[in-house]
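The next block holds one structure in the form of structure tokens; read it before the comments.
Removed from the display is one protein chain of the complex; every other protein chain stays in position.
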Amino acid sequence: MSQHITIDPVTRIEGHAKITVQLDESGKVEDAHFHVTQVRGFEKFCEGRPFIEMPSLMARICGICPVSHLVASSKACDALLAIRIPPTAVKLRRIINLAQIMQSHALSFFYLSVPDLLLGMDADPTKRNIFGVLAQHPEMARDGIRLRSIGQQIIELLGGKRIHPAWVVPGGVNEPLSAEKRSQMLAMLPEAREITLRALTWFKGALSQYQEEIASFANFPSLFMGLVNDSNELEFYDGHLRIVASDGRVVAGRLDSLQYQTFIEERIENWTYLKSPFYKPLGEQEGMYRVGPLARLLVTERCGTPQADREREEFLATYGDACASSFFYHYARLIEILYASERMEMLLNDPDILSPRVRAHAEPNQLEGIGVSEAPRGTLIHHYTIDENGLIRSANLIIATGHNNLAMNRGVRQVAQYFIKDAHITDGMLNRLEAVIRAFDPCLSCSTHALGEMPLLVQVLNAEGTLVDERIR
Amino acid sequence: MSAESVKKVSVATVWLDGCSGCHMSFLDIDERLIELADVIDIVYSPLIDNKIFPEQVDLTLVEGSVSSEDDLAKIKKIREHTRLLISMGDCAVTGNVPSMRNPLGSEKILQHIYLKHAPSTIVPRLLSRVLPVHQVVSVDVFLPGCPPSADVIYYTLTELLAGREPDLINYTRFGK
Partner (left out) sequence: MTMSPRVKTLIIDGRDVSATETTTILQAAQEVGMFIPTLCSLEGLSLISACRLCLVEVKGVNKLLPACVTRVEEGMEVNTSSERLDSFRRTILELLFAEGNHICSICVANGHCELQTMAQRLGMDHVRVSYISPRRQVDASHRLFTLDPNRCILCTRCVRVCDEIEGAHTWDVMGRGIASRVITDLNEPWGDSTSCTSCGKCVQVCPTGALVEKGKSVAESVKHPGFLPYLKRIRGQQ
């Protein structure tokens, strides 16, 4: 009798999802899927709203990465105003964006994944959580709490509150930085670096225990996509898109993210609210790509800050051949936190960072605006059109986690086929199905959105007029 | 008195149709989580691996509005098995941003995103209207805010643990 396994809900991720596995009569895995079970429709219900409200409205898409949406949305609104915001405002937005990278990655690593990585994938499920880590390895738990807290405190010092700060606005930010707050931030960064280096040392040592996971956790060739600056270094705020294959080939060295609709297409599936984007020029199969920390490390030629660069080089030297394994997202996340702390320090020490000129004012001057940034989980695009009065006519969002949908589904299938050999299924096997998803650190509240303006429905009918195939383009 | 001899209060946290911001605000209590862990036992939460809501929970924090059939079934079950239910955050208390789809209706939303191909298997159907939690089940404590601050969440928990009713009206409000 063929069996159907359901894991509901998937825990220790952001948002709502299920995993299903279909086994044949002999207990072999036929297929496995990752189902996202929530959708809210931000792009539709924001129609008719004044565009100036969009950043804070879009922030409510996610409570872990509201700053990402604030930044990408504000950039789209800057485009509607057709302005260039003051340089200090750019730097301040960069800092809050990096602080979010720090706290979000710290949450993902310490709170959501360390229970598996430190206590073990097969550990007692009642203890396999942050509280279990707290009980058995308090220093690790404290490190994680503190690191996330530092990121959150920097956001709070800049924006007034930790979650959904209304500080990032079209035209810049609505308050300059004070010297007092800058000192407070600078004082916390060395500790953040120490914690990250401690975690890296431990993680690198622990990797030898995870050979099977490295081999099976969404470990397959794919494309990788991320923003880079003009020197092909890590870039979270501006820059252009770059696509690199897992064998190192540069597939697209310089893509204008404003033209995203020409190279990203999506597929709708009946069994998940999340759509599946792929790189159009290579089609659905070859065009699967991944975004996020691992992708960013692979599309860049260097991070751009000294300690992060050292760690990245060591990672590639040791695991370069196996770098297509999504297990290394965890490694990449830690390197990115290191980068964030170094880069934030540089920006805070910039001579202009305390300037009072942090906001440009204008009326809408353009009816279409696109804003792109790198969220913790990958490339994020906000695309708005407005009417003559500044009311939103349409909104399209490409969400970081969405790009990874094809890879997550394939990863779940791969893990299922690797670990489940017959009808005897252990809790540890089921946990590994979830753990591969956790490696991607998905943000599912964010992810379920529309893509594409005026999609074209193409139907193929045969001679009798019966529907043979249907595509959305 | 050792930790084992004091019976810990069982606490559950649930997110329905929310952004997880209230849960993040809860985690923003930072190191206070460590002392809380001595007196509470988190028995069900997105942060832990228990997949089944326990038979009897002392206190449940609910984030998010009721937007799908899954949410509806979940909140009814939670109400049945919990002593004190706290609506945490504006989505749970008023509907907030998810309820912005109410004037349009869920059909329009799905049509906009998926044209004629709205997913229909495995994933839960959307309700025609987004509802705040108390319009589905009875709620014991209302904790507005978007999200309510870590301090006010911590205050609420510690007051409830001490057997007192938290005085929230001066401490937080819609949109705070």
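Order as written gives the chain letters A and B; numbering starts at 1 within each chain.
By definition in this document, a contact is a pair of C-beta atoms (placed from the backbone, for glycine too) under 8 Å apart; a residue touches a chain by one contact, two chains touch by 3 or more.
Every value quoted in this text rests on a predicted model; they were computed, and no experiment measured them.
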Contact with the hidden chain (one of A:H164, A:K275, A:R312 or A:R413): A:H164
Residue among B:L16, B:I48, B:C146 or B:L160 touching the omitted chain: B:C146
Residue touching the undisplayed chain, where the options are B:N50, B:N102 or B:T158: B:N102
Hidden partner chain, residues of chain B it touches: 87, 90, 93-97, 99-100, 102-104, 129, 132, 134-135, 139, 142, 144, 146, 168-170, 173-176
For chain A, residues in touch with the removed chain: 48-50, 52-53, 55-57, 60, 164, 166, 169-170, 174, 361, 363, 389-391
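Operating definition for what follows: only the chains that are shown with their structure count from here on.
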Touching residues (chain side chain A, partner chain B) in the complex: 7-9, 11-16, 18, 20, 33, 35-41, 43-46, 57, 60-64, 66, 107, 111-112, 125-126, 128-131, 134-135, 138, 141-142, 145-146, 148-149, 152, 161-164, 268-273, 431, 445, 448-450, 455, 457, 470, 472
Chain B residues touching chain A - in the complex, by the definition given at the top: 15, 17-25, 27-28, 30-31, 33-34, 37, 42, 46-51, 67-68, 70, 96-98, 100-101, 103-104, 106, 108-110, 112-117, 119-124, 126, 146-147, 149-150
